[in-house]
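Have a look at this one.
One protein chain is absent from this view; the other protein chains keep their places.
And then chain A:
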Amino acid sequence: MEFNLENPLTNLHHFNDSLFLVESDHMISEDYLKTLKTRDFDFCLRREALSSILEISCNFDPFLSYLAANYLDRFLSSQEMPQPKPWMLRLLAISCISLAAKMTKTEFNLTDFQGRGDGGLIFDTQTIQRMEYLILGALKWRMRSITPFSFLCFFISLFQLNEPPSIIQAVKARATEIIFRAQNDIKLLEFKPSIVSASALLSASHELFPLQFTNFKNAIFNCSYVNKENMLQCYNVILQQEMVMDIGYDDESEIDTLSSSDTPVNVLDRRFLSSSESDKTNGATITTTDTSTTAATTTWLSPPNPNPNPPPPPPQQPERDSKRRKIATGYCNNHRIQLSQTQQQC
């Protein structure tokens, strides 16, 4: 009965076509997407709540964080939050995580999520429960989110890879990374989960099996559920995103200009990245990244920036970026382990 992102239904054996028919129910609204793209205030609000989720749930399975963030997006999409106080965002984040933990049957205690760098801000059970019901109502109890992960096995089966399972797993693992990262990029929020899934796999196969890329592409294009045009658009956005990544890794001087497009650096350090970016939105510039936990969390109770157009982020120093990546990878080591565990399933 527990909810598994790769298999939102409880049927373990067969992919169910009906996912394609209902996936739109699990997307954010076009209006909200427009708001995110045009209003800095909403953009920052989302990012703050998102980084709050990633920060609180860092010690759990990354799929749990992903699911909580999915609830968050869909909640924000359905509700106006004109002037939320920082504690409201915190409560929202905790409640999304709590719901995600219950859905995935993750053992937890509400106290696990509290008192972590929030300056002693503790919510009682009833307050959290009330928020949980508010979220459930807004999401119409559609808590078995259909996400790009739900389609991975289906699209992989279309590829008919005559490769050893380890290679299939490598493609899937790479696509999984891309999908995790896609959640942060608002340019990708407009695409259907199945389209993001197919594009991520295509991008992964482009990297890992360039010779078979055309076959893969044709296999996906032949799938009647896939809109070619959307798929190409989405694929290009992902490709751009990945290019940014590559450049970031190969030549760190380039990342400064490109990272200002708010593209997160890596799924494994997205938690860290987003929290340090929220520092920026609060006007605080924290340059010591060695003590990752304190740096990421000290600003939680500071008032949100009253200026809806925050000043452009200060240019980042290349050393800082590389240092950050190193620390964050180490900090969330368990995420990497769990990722490799989840890859055994297809």
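Just so we're on the same page, a contact is a pair of C-beta atoms (placed from the backbone, for glycine too) under 8 Å apart; a residue touches a chain by one contact, two chains touch by 3 or more; residues count from 1.
Simple rule for what comes next: contacts and distances are computed from a predicted model.
The unshown chain of the complex is recorded in UniProt as "Protein kinase domain-containing protein", chosen from "Protein kinase domain-containing protein", "Ribosomal protein S16", "RBR-type E3 ubiquitin transferase" or "S-adenosyl-L-methionine-dependent methyltransferase". Summary of contacts with the chain left out: across A:T38, A:Q83 or A:T125, the touching residue is A:T125. Of the listed residues A:M143, A:I156 or A:L188, the one in contact with the hidden chain in the full complex is A:M143. Within the full complex, the residue among A:T35, A:S77 or A:S98 touching the omitted chain is A:S98. Although one chain is not displayed, chain A still touches it through residues 1-3, 8-12, 14, 16, 18, 21-22, 95, 98-99, 102-103, 105, 108-110, 125, 128-129, 132-133, 136-137, 140-144.
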